[in-house]
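For this depiction, one protein chain was excluded, whereas all remaining protein chains were kept in their positions.
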């Protein structure tokens, strides 16, 4: 079924009786060409692009709970391509281009909103770093504008220009950055993959990975064994446990990231604003809630909930930067489990086991990567070659020291990225 | 309509307020909701999506409809629940989400278009043409969305935060909570009793039950009086315990001044508490659930318990002819209370065929309300029974679908409540929050007697855990009626039946979600927005789950459990982040020369938490560059003085102090002689540079290490980690002495002359060669002197105990000025160091190695050190890495920009041709042109090459020559001289 | 979250800085080889369950503390000074 305004009109006039499931709930088959472990954003988009770009159909996505139930269902919905290191720059640029055609491609309104992102800076040194980043973006063919203090004031007059602890020098503006409706992205990819013949199997936890003579043979699940020629691990939040089934240890630590939404309010914040000195970022959803977050809770955890010191720090940053949001009331807070890698950048690679692939380590930037990640991972799985936009996200870069992509410059301590 | 003789309000204290500009009056003790109802105001708000007229549904913080805006300007407070807002004289409330007025709201046209606005409609449309999303559709949607509005002005109220500790936290002061507090209080335990209401007592204030043979509210007052008299009990009214966190930590919000007309006394509006409790009792009560039927959202339709609360606590009848509709015995109380108060009850409709009889009222057993009529308020309902449908004229419907225990806090640590079939509700699982026990209605015990019993028992159990002896406390007599109901979630039929009132989610929406395969409860919630309004599904989640279960042919337990995230009810960001406005965000650190520096007009810039001067302007200078160039000139030609106290200083003592330094620095320190200073480079264990600085050997076992300002804390942690974690066997003590010493750089050809003016013994140049150090006497005070240089000139740093810092700075500056020099700031300091090719964190930004910055040779081959092994990974040493170079423009006027990227002269400036980037630039007054430090692929091999600097952001392209990063005095003769 | 510092007693975790897994205490010899160092600096077991990790009581007494706790429930099972943890 194609979605359109006309369709909505027609259904509305006939009692909305014609709607059909967005995806099937098939029984797992005994064998697939490719099994994808993880029905989150990255798993679903990988399946979608395997089908769309490589004509592969005999694919299953195995999801332990419900599709889209991981971090794609609990993030702050920001989409951007403002990285400054080789490896990330071309990858996120690729991803953003896919975002820009996503609605037509999926025939699903994911409400991708290019409302612009402003990264604030507060010193000459930070301006230099912002300039380095902006220049990289431009050289990659993306958009970046360096805003001075007065230009910034025109765009976002409600920031604290008078007595902010770290005064506002300006911002790096990325007009094509923005937000998207996170759940809809998962659903859109799920529907698209399903329409192309991919089996999405929910409530199907993988309990083992079958490996013989260094080659992957399939997986064990709570719904029985499934044979597969290739297996892709895309289970951010649980990457280490899945990899352990294949006898692997990953350079990943799992950490909690909390996020917050306020009650619905009339439009007041038009862009995405990030306040690096306060580890704070905020946007306003189309529904009116202020959606914002900050830094990690900092300790390794799988509890998917955080604690108060981080909550308070995030709110302090908000009050410092924009005291006009003080009366907005926090409605809900939640925590996601982040795959923190030792350089803050993802891993998209083959493993030493033939036919076994890994996609993990998204730190807290996985949402914007969903289209790009699926596209380059599908390319790798289907062709065996690295996609040109993702030649550097290698698993062995830490061992060799070649091509470490450390945007924060914090080194090997996972929680500092 | 107010009922004489009823209610616990202060009839002798009349207060006046406005709603949408119309003046009304109420009494002290009223909420805005009770006062509006007393004034027969029924239309209070508009819903989120369809802009349906809405009234007041509940009498508590779970209210989904009656949200208003209080106040204006910087005090404008949107989305305030009228049911929570206490009335005060002069209160100004306004309705929300309507235009032009509450009565005539143009966007109520959405209601007519409802067939096209079903669940998830926007995912299916607004996709064409593509450009219209940001330009047309989204702005339209955004404008329509949201309820209240922020003023856009800075928040003008004061908020505060605090910590509290106790043995037992009792959450909720209804019968269960009061008994728990009483038992624990009498046991002598350290107790906090917190309740979100302005008045403690819970349902006992809203019902007509007797406790211990007296009216419930009288018993409440007696218990409170006893508790107030106990030193070991703290009563926190107006305090909502909003979140349960690890290890007995709770977040709570106290509404300190929302009920006060005068807030000018400096009192905080709210206080956000972190309460640490060794044990806790959750006595949060239960929330009544509505029944879904066609048009069940009209003003005048309320929960039955709310009708009783308005009647009994506030003396208000919400209608002249009230109808009661329920599926349980509890609803019958509403009939009895209304009749006893003389309010006409039009009918009692009980969906159960075997419901017990209630005398004196027209009773319809086995009937269901299947629709409502009315414009902006209820006028009539339709009742369906086996014999057919019947219309009843009524202006208020009190409905009850049963009660949901308030399990919310028990979900905050991922606990999943379990389904209890007999009460058709979720109840907490014991242990869901460690140390917390649920008692009373929130635990599924609904009679007053059961609440009292459980409250006492749970407190006793908690005290036993803590080893506190529990006294015998008799449970007072109270009603012990069993709670009987037959589930009724949604009355079948055509039309729209509301589940989530605020978000306009109907039974149809949930069913449609199920049809579209959003069958997981989480999918349904996200697809329909069910439960995502400001009440977070308190009123609707269980019913929606039941509808979904029915639509998917599953039982409720298999369909899933509802979960709740903190906070229990919304909390203002200003409360959570209280105190962070302006300079309160982070501590400010001031050097001892701060006041003098500011007095000289120096603009201050942040360096970490510190403030340092940018430059010291002189009269006639119109541009910072003029000041900067002049200050550079001081140092190059005469003498400059700079406060360098912000650099981290760590005192290192012990027999193994030298071993520690050898281990944390790449180069050797055990060979350093006493009285000498050495530059050191420190790596992280992953082989990249962490920090640099000089370390002086003051004695055989005594060193003082200098770190950069930015990395002082990080280095201290690192050293402690090595000393405690990796080599606990070493004898070494680490103490930060950053704050003990005020330290000033005195640099330039006349530096010695300035110093000799303050040193009690003049410097002997032969005893004080470059990189020497030692104790000196400055104007009679024991001080330290280091001959080091970050400027490339003859330089010293003199350190005195910080109490003398301000004084010494003044003296040094005065003496420097007398010699043609003066103070210099960060801008000049930066120029001086770039001219010398000295690095800062602009260069050692966490991604560079010793090799990259040309210091590969400083990694001693003779010993292991932190980071050495990993720095030898192939990728960190191979050709092609970007390494430090100097850049100078090909023409004198060429402009360099930090952050610009570097390309080969002929190459197109695109990423794939990128050769490096510029980290630091300045105009060098010494050389007369701009200079820069940069990282360039294979840089040191390319001296003399012409490359292109491109700054696309600022539209600047400059040809540059790659040069040695030491631009000035390459052999260092000046600083040794 | 509350953590018992071996010196100070039970404290709010806002006083602590977190480093990561306690294997940071098991620093390999310089010549232990590539695999050992990769293990030490980068690879993590990252258990969903009991783990031992390193916290620095930065806002308190300055002790490095090894905390044994569950990453699933945040329950703290034991704490000890890092200086005594390696033996």
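First chain written, first letter: the chains are A, B and C, and each begins at residue 1.
As a convention for this text, a contact is a pair of C-beta atoms (placed from the backbone, for glycine too) under 8 Å apart; a residue touches a chain by one contact, two chains touch by 3 or more.
Following the convention adopted for this analysis, contacts and distances are computed from a predicted model.
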item: Identity of the absent chain, which is to be given by its UniProt protein name, from "Spore germination protein KA", "Na+-translocating ferredoxin:NAD+ oxidoreductase RnfD subunit", "Sarcosine oxidase subunit gamma" or "ATP synthase subunit a"; value: "Sarcosine oxidase subunit gamma"
item: Omitted chain - touching chains that are shown; value: B, C
item: Given B:5, B:266 or B:973, the one touching the chain that is not displayed; value: B:266
item: Residue touching the undisplayed chain, where the options are B:735, B:772, B:860 or B:957; value: B:735
item: Candidates B:506, B:592 or B:614 - the one touching the absent chain; value: B:592
item: Residues of chain B in contact with the chain not shown; value: 158, 160-165, 190, 256, 265-268, 271, 274, 276, 579, 583-584, 586-592, 610, 651, 653-655, 724, 729-731, 733, 735-741, 757-758, 778-781, 800-808, 811
item: For chain C, the residues touching the chain missing from this view; value: 7-9, 11-12, 14-15, 57-63, 81
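Definition applied: only the chains that are shown with their structure count from here on.
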item: Selected pair, greater C-beta contact count between A-B and A-C; value: A-B
item: Approximate Å spacing (C-alpha centroids) for the pair chain A, chain C; value: 29
item: Between chain A and chain B, centroid-to-centroid distance (C-alpha), Å; value: 22
item: Interface hub residues of chain C, defined as touching at least two other chains; value: 1, 12, 17, 19, 34, 41, 73-74
item: Set of chain A residues in contact with two or more other chains; value: 303, 307-308, 342, 399, 412
item: In the complex with chain C, residue positions of chain A that touch it; value: 238, 240-241, 244, 249-254, 298-303, 307-309, 342, 398-399, 412-415
item: Chain C-facing residues of chain B, complex; value: 245-249, 274, 276, 413, 434, 685-686, 713, 717, 720-721, 724-726, 728, 864, 868-870, 873
item: Partner chain B, residues of chain A touching it in the complex; value: 3-5, 7-9, 11-13, 15-16, 19-25, 65-66, 68-69, 73, 86, 89-90, 103-104, 107-115, 122-125, 127-136, 138-141, 144-146, 158, 160, 162-167, 181, 183-184, 187-188, 202, 262-268, 278, 284, 286-288, 303-305, 307-308, 311-312, 314-320, 323-334, 342, 397, 399-404, 406, 408-412
